[in-house]
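What follows is a single structure, and I will ask about it in a moment.
As you look at this complex, bear in mind that one protein chain is not there, while each of the others sits in place.
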Amino acid sequence: MRDIHALLKQRHRLGPLEPRKGGLAFVTVPRENLRGLLLELRDTHGFTHLVLLTAVDWMEDGLFQLTYMLNNRGRDLTLGIRVMIDREEAQGDTIHDMWPTAATYQRELKEMFGIDFPGSPRLDEEFILEGWTDLPPYRRDFDSLAYSQQTYAERPGRVTHDPREYMKSKLYPDGV
Amino acid sequence: MKDVDDKFLKNLDRTVPLREELRPRKVTTPDGQEIEIEPLKDYFCEAAPKVHAKSYFPIVEDFYNWARANSLWILGFGTGCGAIEMRPLMTPRFDAYRYGIQWRPTPRQSNLLMISGYLSVKTLKRAIRAYEQMQGPKYVVGLGSCTINGGMYWDSYNTIKRLDQYLPVDLYIAGCMPRPEALLAGFMELKKLIKAGKCEGANKYAENFATYKANQKSVIKDWDMPDYNW
Amino acid sequence: MFSFKPDRSQYPAPGPDGKLQIDLETGKYLKLWQGPNHPGITGNMSVELTVCGDEVVEGKTHVGYLHRGFEKLMERRTFIQVFPIVCRVCVPEPDFNEYCYAAAVEDLAGIEAPEYAQWMRTLILEMGRFNSYMMFLGGIGGALGLGITGQWMTYVRDLMLDRFEELTGARIYHMFILPGGVRGHLPEGFEGRMEEVLDTAERYLADIDRVMFSNSVFKTRTKGVGVIDPALFEPYGVTGPNARAGGVAKDLRKDSPYLVYDQLDFEVATATDSDIFARATVRRADVQTSIDLIRQILKKMPKTGPAMAKIPNVLHWKIPRGETYIKGECSRGEYGYYLVTDGTGYPRRINVRGPSYTHAMALLEHLIPGTNISDVAALMVSLHTYPPEIER
């Protein structure tokens, strides 16, 4: 993995390699360099298998991280390629022409994170959700429990007690 | 477990427009005629369900109930995980058929809808349609925690918590998921209830139709079907 | 052979680009929904078919009927609280979720599961794989109207569920593989009872060979149908038995050995035709591999030893910032968990990579056009997809 990283580092402006155990490593790449890097990895270095494409919401930093996980089966190497994109106008570059299956991932990202991939097929069709009117649910600012409480009725009549407060109320109600 | 974000408010402004092909419009038929269609009205009967009156003679009603109890035909619609435990019942090991229970592929042939666990909103819509298409008298059994109070998806944005808000439930079976043996016990209990004339779910649905519809529509935002289809 | 040759003479003329111009209002095409409530669908999903005559000209997979928002729910739960819900991601083979999640947490937290736990996990995964293949072999027969395979295989699977029950304490959702190890040890006399099950299974599988794989009807309906061109394997992310049926011996148990697979002796089954029949035979051979592996594991695994590594107090377990991807070969292909942590007590993001995701969406949609309506069910089953892991 280090050899490949050394080879591609300059050309694709790669960040430092972050190896983990078992042939797995992560690297960050600027968005402009992503396509070239993916093409070279796929065509020259045997990373032919797109394992997954997903996003991580770093809401505090105003960023989405797109993770492209590529695998080289022959050498048992897996490379996670990180692309940081702006969270406000979230947009990525479609790779469905390289891996047709990426279109599905991009549809999911569009629906669940609101990340746009211009040119990706059937991007605006409903994928998993149906009649969804709220924030894309995988975004960190979408609170699942709050939404659930405001939408779906719950069976009433449950009460609980905090042992500490309960003991206080029973054993020393005046607080001392 | 993370605390709920008190500041989060769900979006109430946005509505989902009706899909193109369901809107009333003019179309040209293959033979060149121009006609107006309104898909949601044209293809369905909109009459609300009616309460099914009991027979005047109790002995006749008892006979009906006996017959109903001994032919529980289950709609083979696996709405959630619990469906996987129904499969063994269809095989010789547990052999539910000996109790007069069998699975049918379409709602028209079934009188028992098993809601096998959680219902996502998307499936709830189909479950409602399936239920309404079933012939009365019909029964609903809720499997597992999810149908009772949300189960482990109690904080999910996409699953309902109380099944009885949306469909009339006759019986609940505890478990996550209930074993085949527990399901059989549930069926036996259901038979007893039917024989005793206590399974009035379909009539309850007809009586409280407006409430059920309101509840259903509060969670299904793209309501693109008629109010009642049978 | 009687292969499907549609009569396209009555079809509307294709557009200038040679593609079909599907205009429903011409009356030539028909939308046909297969699912979600349909006997010819695997689980709760649907395929929207556009047919012309009995040829399917377009197919779109619709999922989301089982969507519970797992990846969101996991972000709300502490690291131990995620453990009970991961197995629900895939109902027929839940154990892979438990393993991948546990291994991912262990990787980021710097914990090593004890040796006994590693063996136990391998055993559980193989038992789960066996069960999953039982579902497949029952399903593929059922999809072609051969009901008896479903009856037999469900029975054998049930026997294995009994073993699961006595080992893990549950039938379907075992919740046995905790981050840090496994929950317990083998019960007394487990090996003997397992051997009985495996014997029974082998007897039934021999019958399956006779009734299904040697059956002229089955052969005729599956050979040469639903062929996946091996050139599509990489672009469409095809892994597991689907790829092995096309001659590519992709198997993570060999390619990237995890747990104790490097200490086990087995061969990867492959076939060449890449059609429905080949995919079924590969899985049939894989069942045998699993049976052998279970026997080997029970023989080789340590008799005692700690089942759990020392883990921090789970009530406030924090894991330093990092990301990892843990993969394994499930019965359908590459199953993986991508875990990102941010130093708090909650995962920042978990992404589940299920093989069904690529197989049932992009691949199926690519394979469907040009098939006969009656083959769609078998084609879908032959890809061996489980809807809950697609939408999670």
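Going by the order they are written in, the chains are A, B and C; count residues from 1 in each one.
In this section, contacts are C-beta pairs under 8 Å (C-beta built on N, C-alpha and C of every residue); 3 or more make two chains touch, one makes a residue touch a chain.
Methods note: contacts and distances are computed from a predicted model.
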UniProt protein name of the chain not shown, from "ABC transporter substrate-binding protein", "Membrane bound protein complex subunit mbxN", "Alpha-ketoacid dehydrogenase subunit beta" or "Heme exporter protein D": "Membrane bound protein complex subunit mbxN"
Contact list for the unshown chain, restricted to visible chains: A, B, C
Identified contact with the non-displayed chain, of C:Val260, C:Ile311 or C:Val381: C:Ile311
Candidate in contact with the missing chain, chosen from C:Ile22, C:Val211 or C:Leu298: C:Val211
Residue, one of B:Tyr172, B:Tyr205 or B:Tyr228, that touches the chain absent here: B:Tyr172
Contacts of chain A with the absent chain, listed as residue ranges: 155, 157-168, 170-172, 175-176
For chain C, residues in touch with the removed chain: 77-78, 80-85, 148, 155, 162, 165-170, 173, 175, 180, 183-185, 187, 207, 210-212, 214-216, 219-220, 307-308, 310-316
In chain B, positions touching the absent partner: 1, 92-95, 98, 142, 145, 147-152, 154-155, 162, 164, 169-176, 178-182, 184-186, 188-189, 193, 198
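Operating definition for what follows: only the chains that are shown with their structure count from here on.
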Pairwise touch network: line, ring, star, complete, or other: complete
Remotest chain, chain B as reference, centres from CA atoms: A
Whole-Å separation of chain centres (CA-atom averages), chain B against chain C: 29
Chain centre separation in whole Å, for chain B relative to chain A (CA means): 35
Whole-Å separation of chain centres (CA-atom averages), chain A against chain C: 23
Two or more partner chains touched - positions in chain C: 64, 67, 69, 72-73, 75-76
Sites on chain A at which at least two other chains make contact: 129-130, 137, 142, 144-145
Complex contacts: residues of chain A adjacent to chain C: 20-24, 26, 48-52, 54-57, 67, 69, 73, 76, 78, 80, 98-101, 103-104, 126-130, 137-138, 140, 142, 144-145
Complex contacts: residues of chain B adjacent to chain A: 2, 4-6, 8-11, 14-16, 121-122, 125, 148-150, 154-162, 165, 215, 218-222
Residues of chain C defined as touching chain B within the complex: 25-27, 36-39, 43-44, 64-69, 72-73, 75-78, 81, 84-85, 88, 91-92, 150-151, 154-155, 158, 171-173, 346, 388
